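A single protein chain has been removed from this complex, and every other one stays in its place.
In this document, chain identifiers A and B correspond to the written order of the chains, with residue numbering beginning at 1 in each.
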Amino acid sequence: MDATILLLLLQDGVVNGAIYALIALSLVLVFTVTRVILIPQGEFVAYGALTLASLEAGTLPGTVPLLLGLGGLAFLADCAEGRHSLDGRGLLRLALRDLALPGIVAASAWILAPMKPGLLIEILVTLAIVTPMGGFLHAVAFRPLAHASVLVLLIASVGVHLALTGLGLVFFGAEGSRTPPLSEASFPAGPLLISGQSLWMIGLTLAIIVGLWLFFSRTLLGKALIATAVNRLGARLMGIAPALAGRLSFSVAAFIGALSGVLIAPLTTVYYDTGFLIGLKGFVAAIIGGLASYPAAAAAAILVGIIESVASFEASAFKEVIVFMAIIPVLLWRSLRSAPVEDEE
Amino acid sequence: MPTRLAPTPLLTGLFTLLVVALPVLPGVPPFWLTLMTYAGLSAIVVTGLVVLTGVAGITSFGQAMFVGISAYATALLTTQGGLSPWLSLPVALVLSAVAAWAIGAITLRLSGHYLPLGTIAWNISFFYVLGNTDALGRYDGLTGLPPISLFGHPVLGGGEAMLLTWGFLALSLWLTHRLLRSRTGRAIRALKGGVVAAESFGVDTARVKIVAFVYAAMLAALSGWLYAHIQRAINPTPFGINAGIEYLLMAVIGGAGSIGGGVFGAVLVTVLKDQLQNVLPLVFGAQGNFEAIVFGVLLVLMLQRAPDGLWPLIVRRSVAAPPERGPAREPLAPRPAAAPGTVLLEAANLKKTFGGLVAVNDIGFAVRAGEVVALIGPNGAGKSTTFNLVTGVARLTSGAVRLGGREVTGLPARRIARLGCARTFQHVKLVAGMSVIENVALGAHLRGSAGPFRGALGLDAAEEAALFAEAESQLARVGLTACRDLPAGSLALGQQRIVEIARALCLGPQLLLLDEPAAGLRHQEKQSLSDLLRRLRQEGLGILLVEHDMDFVMGLADRLVVMNFGAKLCEGAPATVRRDPAVVEAYLGSAA
C-alpha cells in the first residue's frame, strides 16, 4: 500500500466516518434522553435515501402513506395517553401535530413529486417526510414503555427495526436506488481528487454538529433535553415531560438519519435493508464513546470509517467482520473500566 | 390460599400425544410434519434462551451463531472427516461449549445493555465469516451431509425427523427442568434476586452466568447438529442475526420465564411465520417480507401489553412447584457455636469517602457471640454505608474489618460468607417467583457441592435432600413452615423479612447481620421477630443490626452504637444512650 492509496483510503474513511458520526451523535442523544438504543436509526437513513430517489424519479415515495399511517397511530396513542388531562385545545394541538402536519407534508409531496422540482426542494421534502416519523414512532412504540428497563427497550427497538425494514420492502421494493451527487465538481489536492460530494458531506456534518451544539447550549428546549438526560426526575419536577423530551430526541434522530441517507445515496446503492448495517456502524462508534460522550462518539466514528476503508482494501470480504469485531475489545475495555455491577440503587 | 391447579401436566400430556400421533396419523400433509420439525428445532434453542434470558436475565441476540458453529462443525466432520453424525455430535457440543466459554468469559463481564449489543456484533461477524470463507463453501454453504441413522435406519425427513427432533426436545426439556431445580439452578435463578444477595450466600455469580451461557449454547448446538443432518445441506442464512433475533422473539412472545413458554413461543412463531408468508402477500397483493412487519409489531405490543409472554396468560401462572418432598432426612450437622463472649466481628477505624465526601469516618465497634449490637442514627448518618463496609459490599477507604480474628478487609462478599457471616437486606432480596423453601435452601449453597452436571443428570438426590431438610428445619425454626411452597413474592413484607432470616440461618452462621429487620413490620410481627432474635442470641449467635425503629432496638439490643454525620456519637446500653443529650439533639434537632 503506497502513500497515495493510503491517502485515498483515508479520504474515503473520513467521508464515510462523517456519516457514522452523524448517526452516532443521534444514537447518543436518543439513548441519554430516553435510554432507548435506537436500532431503527438505520431505517431512517434508508428511508431518507429511498425517498429522495423516488422524488428524483418523479414518483410519490412510499414513505408518504407510512407517514400518514404513523401519524394516525400516534394520534390515537396521544389521545390514550392524555385521556385524563386533555381538553379541547389540547386535542386540537394533537390533531394539528399528528394529523394535519403529515397531511400537509403528504399533499405537498403529492403535488411536487411529478413536477421534479430539483434536488434542493426534493431534499427538503424528503426531510419533511422522514423527520416527523421519529416523534410518531416514539409515541406509538416507546412512550408506553417509558418505565421499562434498558433491555426491554432494546428488544422493543429491535422489534421496531424488523417492522420498519419490512415496511421498507413493501413501499420501495427489493431494488436498490442511487441518486445523483449533490455536486459534480471536483478539486485536485496534491495526489488526490476531492469530489464536491465529499466536501458536501463533511461540510454538512460539521454544520449539523455546530447546529446541535447551538441547540443544546443556547435554547431552552435543547437544555431541557440535556436536563432530562442528566436527571429525569429533576427534569419532571421542573415541568419537563419525559414524553416531550423523548419525542424531540426521536425527531432529531430521524432528521439526522434522513439527512445521512440523502448524503449517502449518491455514493452507494441503497436498498431497503442497507440502513441496518450503516446504523450498526454508527453504533460501534457510539459505544466506543460509551453512549454518553458526543465528541468521543464523533471521533470514534471517523476511526470506524477509516478502519472500514482500510479493511475493504486489504481484506474486502472480511471488512464487516473486522468492523464489528472492533467493538469487542472496546466493550471489554468499557466493562473493565466500569465498576463491578452492584444492584443497590 | 386456594389450591393451585396444575394444568401443566395435563397440557404436557395432551401435547405429547399430539406430537407422537401427528406423524403416525394417515393423511397429515408432510408439509406440516416439516413445519413441526422446524418448530422443534427452534424450541431446543429457545429452551436454552429461557435459561439464559428468562431465568438468568442475560439477553442474547446471538444464539444463532452457536447453532451455526455446531452445524458447520458437524458438516465438516461428517463430509470431510467421514465421521458418523453420532460421533460428531459430542465434538460439536464441546466445540460450541468452548466457544461459549471463551466468548462468555469476555462478554459476560459487560454490564447491562453492552452485552446484548455484543451478541449482535458477534453474530453479524459470524455470518460474514461463514459467507466469505472458502473452506466453508462461502454463501453456498456445504452439501451432502449424511442423515442421522437410528439403529441402522437413516432418518430421512418427514415424520421420522419430526419424532427425532421432538425426542431430543423432550430430552432437553427434561435436562433443563432438572438443572433449574438443582443447586446450580437455584444459583442461576438467584441472579434475579440480585447479584449482591447471591454473592452474600457464597454464589460465584460470574461463574453461574457462564454456566447458563454455556448451557444455552450447548442446546443451540444440539439444534444445529440436528438441523444439519435433517436438512443435509447448510448455508449461512439460518445462522445470521435475523435468526438470532427470531429466537429471542420466540422466547419473548411465548414467555421467557418458563420452559413451557419457550416451546409454545417456538411453535407459535414458526407456524405463524409460515401462515403469514402464505396469507399476507394475498392480502397486500405485493411481494414483501410481511411476516417481519407483523413480528416486529407483535414484539413491541407484547412488551407493552404482556411483558411476560403469552404462556402465563394461557396456563394460569404459578411458580414452578418446588421439588417433591423426598424421604425425610437429617438436616446438616449444626456448626459449633462460638463460646459466649468471643469477639466475632471487629471493625476498626472504618473510613469511606465518596469523592470528597466523607460518608463514614473512623467508626469502630465489636460484636461478640451471644450479644445483640444495634447501629442507629438519624437519616444520612452513614449506617447503611457502614453495614456495607462490614459485609464487603462496599470497599473501605481505610480501616480494617476482622471476622473471628481474621482480617477480611477487601474480601468479596462471597468469601466473607464462607467465614460464617450471614446477612439480610434492607430492601428484601428474595427471588419473588421461587418458592419460599427454595429461597431458604439458597442460604445453604455453600454447604453443598453438586455442580451443573450432577444437577442436570439427577445425581445430586442425596445432597439435595440434606439441603432441603436443613431449609425445612430453619423454616420451622422461624415458624413459617406453612408458607413452604408459596412463591416468596406472595408473602407479606414482614414474612419476607423472616424468610430472609431463615435463609441466613441456613448458612450455619456464627454472626448474623440484619439491615433494618423491623422496617415495615406490624406490631405483632415485630414482637415475634424480637423473640426469635432473643432465642438466637441465647444459642450463642452474635447479631449486628441497623435499625430505625427505636422501640424495637431499645427493647432488644445489649449495646447501641449511635452514628451522626458519618461519625460515632456514642456507644452504650440503651437506657444510657436514650438519655444522652447529644443523641437527643441528633434526633430532634438542636434546642438552640
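Rule of thumb we're sticking to: a residue touches a chain if its C-beta (ideal position, glycine included) is under 8 Å from a C-beta of that chain, and two chains touch if they have at least 3 such contacts.
Note that contacts and distances are computed from a predicted model.
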| item | value |
| --- | --- |
| Listed names "Pirin N-terminal domain-containing protein", "DNA-binding response regulator", "Hydrogenase formation protein HypD" or "Metal-dependent hydrolase", with the criterion being the UniProt name of the chain not displayed | "Metal-dependent hydrolase" |
| Touching residue (missing chain; options A:I5, A:A57, A:A80 or A:A241) | A:A241 |
| Sole contact to the chain not displayed, among B:D140, B:E330, B:E407 or B:D551 | B:D551 |
| Which residue of A:A3, A:L120 or A:L220 touches the chain not shown here | A:L220 |
| Residues of subunit B (touch criterion as defined above) contacting the omitted chain | 378-380, 489, 492-493, 516, 519-520, 527-528, 530-531, 534, 548-556, 565, 574-575, 577-579, 583-584, 587-592 |
| Residues belonging to subunit A that touch the chain removed from view | 84-85, 220-221, 223-224, 226-227, 230-231, 233-241 |
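Throughout what follows, only the chains that are shown with their structure count from here on.
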| item | value |
| --- | --- |
| Subunit A to subunit B touching residues, read off their complex | 37, 141, 144-145, 148, 150-152, 154-156, 158-167, 169-170, 173-174, 280, 283-284, 287, 317-318, 320-321, 324-325, 327-328, 331-332, 334-336, 338, 341-344 |
| Complex contact set, residues of subunit B against subunit A | 59, 61, 106-107, 109-114, 116-118, 120-122, 124-125, 128-129, 132, 194-196, 245, 248-249, 252, 284, 286-300, 303-304, 307, 388, 393 |
